[in-house]
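Starting off with a structure, shown below.
The complex is shown incomplete by one protein chain, all other protein chains being positioned as in the whole.
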Amino acid sequence: MNGIVRPYRRAAAAPVSWFQFATRHRASIASLAVLIFPLVMPFTALAVNILIYGLYALGFNLVYGYLGLLSFGHAALFGTGAYVCGIAIVHFGLPWYAAIALGIAGGLLMAAMIGVLAIRTRGIYFAMVTMALSQCVYYLFYQAVDWTGGENGLRGINVRDIDILGVRLDFINPLTRYYVVAAFVIAAFFVLSRILASPFGAAIEAVRENESRARASGYDVRLTRLMTFVLSGGFCGLAGALQALHLSIVPIEILYYDTSGIVVMIALLGGMGTFFGPMVGAAAFLLLENLVSVWTVHWQLFVGAIFMICVLFFPAGIWGTLISRGKR
Amino acid sequence: MAGLSLDLIALQLFAGLALGAIYVLFAIGLSLIFGMLTVVNFAHGAFYMVGAYVGLYMLSLGGNFWLCLIGVPLAVGLFGLAVERVLIRPLYGRSIDYPLLLTFGLSYVMVELVRIVFGKTGYPFDTPEILQGAVNIGVGYFPLYRLFVIGAAAAVLLALWLFLEKTSFGLIIRAGARDPQIVRVLGVDVSKVWLIVFGIGTGIAGFAGLLAAPLQGASPEMGGTILAEAFVVTVVGGMGSIGGAVLAGLLVGVVVSMTSLFAPEMAKVSIFALMALVLIVRPQGFFGRAGLMS
Partner (left out) sequence: MTEGKSMRKSGSISRRRLLTTVGAAVLAASPFRINLLQAEEASIKIGFPVPLTGPYGTEAQDQVRAAGLAVAQFNDAGGLDGRKAELVVRDDKLNPGEAATRTLELVEKEKVSFVVGSLSAAVQLAINNVTKERGVIFNSISQSDAINEAADFSKYTFHEALNPHITSGAVGRYAFPKFGKKVVFLTADYAYGHEMVRGFLEVGKAFDIENLADIRHPIGTTDYSTLLPRIQALKPDILCICNFGRDQQISLKQATDFGLKQTTQIIAPLLSHASRVAAGPQAFEGVIGGCSFYWGIEDKFASTKAFNDAFRKMYDGRLPSDYGALGYGGVRTVLAAVRNAGSVDTDKVVAALEALKYDFYKGPQYYRKCDHQSVQSVMIIKSKSKDMRNESDVFEVISTEEPDEANLRGCAELGHKV
């Protein structure tokens, strides 16, 4: 015995890496980023657009990134949410919060209708079928001129003052509008995080990883797919409703397949199957578009080229690549 | 309804066939590429558009339309070969979505490049002199050029059928469509087969674009809507089936034509409704491989 008493040392907590810290608090971190965002963007309306497209991509990511099904028809869900919200305000004079709720419902319903038809198909077929079905929705909304304004779009979604818990906010003020939209997006973050962490979230992953095994384990594969698609519709519908309120119009182009294509690009650019990826992708895409448009009218060339480069060399997207670096 | 007669309906049917002929040519390339490579070529519309512009360019160099009929598919096909080799080949082995995504981005790039080189507005494309005017086909006057389109499409289909059925390379393609593994085991370089199939498919698309140009002029956006409609054709006919593409293409053309007679606003919706119906009743289309559905 040499008389030195070693003090009892508690087993040191395992050092927490950036990655684990971020994953545990992902919703909170995303929310923090959202709060300081407008201060670093060229103009606030762009920041709002980024939030909205980020949410749209978040919904899309549920189906593509987490479930593994490539849909080229998500514009139908986004657009339906927008139109239902707009119609509720313009034609029925409903208050803004009811309109948003109806927009979400519209997204859910449209997703159910498209989903029931499309879920019968798989893989690449799914992409084509969703694209064609959403084109159908486009033409139908186009024809319903009395409700949607047709080619002229739906105008008059003018929300001025909104009352939240007794506080009157001026919705016309750009920053106020941003934070109201941000509140909804943050709520969506939390809801999505809960869903993914739940047993249903595990089911989604199981179906993506190995369908036959999932089926053998007792998961109803078809129902899981449909439910995921419908949930995705809810998120996209909310994004659409917020878009309608933000721009005070709903353009018919929102239902065209270009809008479906944009969300695919955003999701890939950001990183599919990751939580922050869609937001990062939306920010990257819209900022890029904004920046490049200032230099040249040929911004589509650059956006398309960058997208191809991502597909070839960075399939995990910006955020996905950063994460895999961070994991190492 | 004023003026509705058997003659008019017959004339309308012919118009539908001419419209369908373009759909068929376009969809065949798409179906061929999917059947062999399992790649959905989202840039197919862009290749179609490039065909029209290459035709314009060749004409401006002093060539005539008949030379273009040979030159355009060759040029576009060669470009297709390059695209497959450089852009798509690296993606084999990854998830089958990737080539789809790549071709999607490629379409943006191709359209914008054409805008840069040729301008945004689009160009008129004159019908070749010999093919101008209308002929009396018994039930009324029908543009001669559209009859030519039907004939040209039939000729290409015949040539393709002969190629697939009667040549050894065609045999390889058909075998490869059924089972790529066996073909590889037998010592055939599958990647070369895929390369050539992609070239053929895009070449035919370019040819379709050239044929369509005198009907509507050449514009950078012309590939857009026909792609969505071609998806309907391939779903209805069955992905990977050439016979299906032919039947479905003609059917879609006739459906659009006949709906235009009674309710033109619903003409576009009608084909998507057709597709939805097929999906419910027979998801693999007329002749599609049932194995593709889950």
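Going by the order they are written in, the chains are A and B; count residues from 1 in each one.
Here, a residue touches a chain if its C-beta (ideal position, glycine included) is under 8 Å from a C-beta of that chain, and two chains touch if they have at least 3 such contacts.
Quantities reported herein were computed from a predicted structural model and do not represent experimental measurements.
Every shown chain that the unseen chain touches in the whole complex is listed here: A, B.
Screening B:S5, B:N64, B:S95 or B:T167 for touch with the missing chain picks out B:S5. The chain not displayed touches chain A at residues 12, 15-18, 21, 39-46, 49, 139, 142, 145, 150-153, 155-158, 160, 172, 174, 243, 247-249, 251-254, 293, 297-300.
Mapped onto chain B, the interface with the missing chain covers residues 2-3, 5, 7-8, 11-12, 15-16, 18-19, 119-124, 126-127, 132-134, 140-143, 145-146, 212, 215-217, 219, 221-222, 225, 256-257, 260-261, 264-265, 267-268.
The definition used in the following text is that only the chains that are shown with their structure count from here on.
Separating the CA-averaged centres of chain A and chain B is a span of 34 Å. By the touch rule above, chain B contacts chain A in their complex via residues 34, 38, 40, 87, 90-91, 94, 96-98, 100-102, 104-109, 111-113, 115-116, 228, 231-232, 234-235, 239, 265-266, 268-269, 272-273, 275-276, 279-280, 283, 292-294.
Residues of chain A that touch chain B in their complex: 70, 117-118, 120-125, 127-129, 131-133, 135-136, 139-140, 143, 211, 257, 261, 264-265, 268, 298, 300-301, 303-305, 307-308, 311-312, 315.
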